[in-house]
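Report on the structure given below.
Only one protein chain is missing from this complex, and each of the others stays in its spot.
And then chain A:
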Amino acid sequence: MAAAGGKTYSFKVVLLGEGCVGKTSLVLRYCENKFNDKHITTLQASFLTKKLNITGKRVNLAIWDTAGQERFHALGPIYYRDSNGAILVYDVTDEDSFQKVKNWVKELRKMLGNEICLCIVGNKIDLEKERHVSVEEAEGYAESVGAKHYHTSAKLNKGIEELFLDLCKRMMETAQLEERSRGNGASNSSTGRRGVQIVDDEPQAAVPAGGCCTSG
């Protein structure tokens, strides 16, 4: 939910993708600049925050990791409700993980429409020799669904800064567009309320997801 308090933005970003594609390593590298380091003092890497300063405006970024196992797929809506952005991670050496990302994209577009900023990330580019997902295919798919594609390696610390910086800029643009369409601060609160209403309305269309949201 974008909260424009003066010049500070707060964004919620969800990390989606199969287990073992490197979601956790990616976000740890970005927030803690660590990779598989036995001396990491961080207790957990499920919820991490980062403060940025972009063109004079402060951004508070909250990154929500999600359980990627297949058995937990139905719980996705509970996680990505009220999200401003989503990072969908796949392993370039694993074709199945890319298919999983495609499923997530369809669900997110269906449930949240075009308000959410999507980033499709091909991780583990350090294993280029074992690549099974071609660059052309991935970038073509991202363009077709209104998302943007990135190539990263948590191991080599490549492409991660660009990914998050670009995502924040896009979320800021979306938030500013919403601000202009609302007019003033008073409308901003109504924006939040309408967002909640939209989320509440859509799950009813899908019975399983509705069940999940109802219990939540």
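Just so it is clear, contacts are C-beta pairs under 8 Å (C-beta built on N, C-alpha and C of every residue); 3 or more make two chains touch, one makes a residue touch a chain; residues count from 1.
Simple rule for what comes next: contacts and distances are computed from a predicted model.
Set against the options "Alpha-L RNA-binding motif-containing protein", "E3 ubiquitin-protein ligase RNF25", "Cofilin" or "RAB guanine nucleotide exchange factor (GEF) 1", the UniProt name belonging to the omitted chain is "RAB guanine nucleotide exchange factor (GEF) 1". For chain A, the residues touching the absent chain in the complete assembly are 1, 3, 5-6, 8, 10, 12, 15, 19-20, 23-24, 28, 36, 38, 40, 42-47, 49, 62, 64-69, 71-72, 74-75, 78-79, 82, 185-186, 189, 192-193, 211-212, 215-216.
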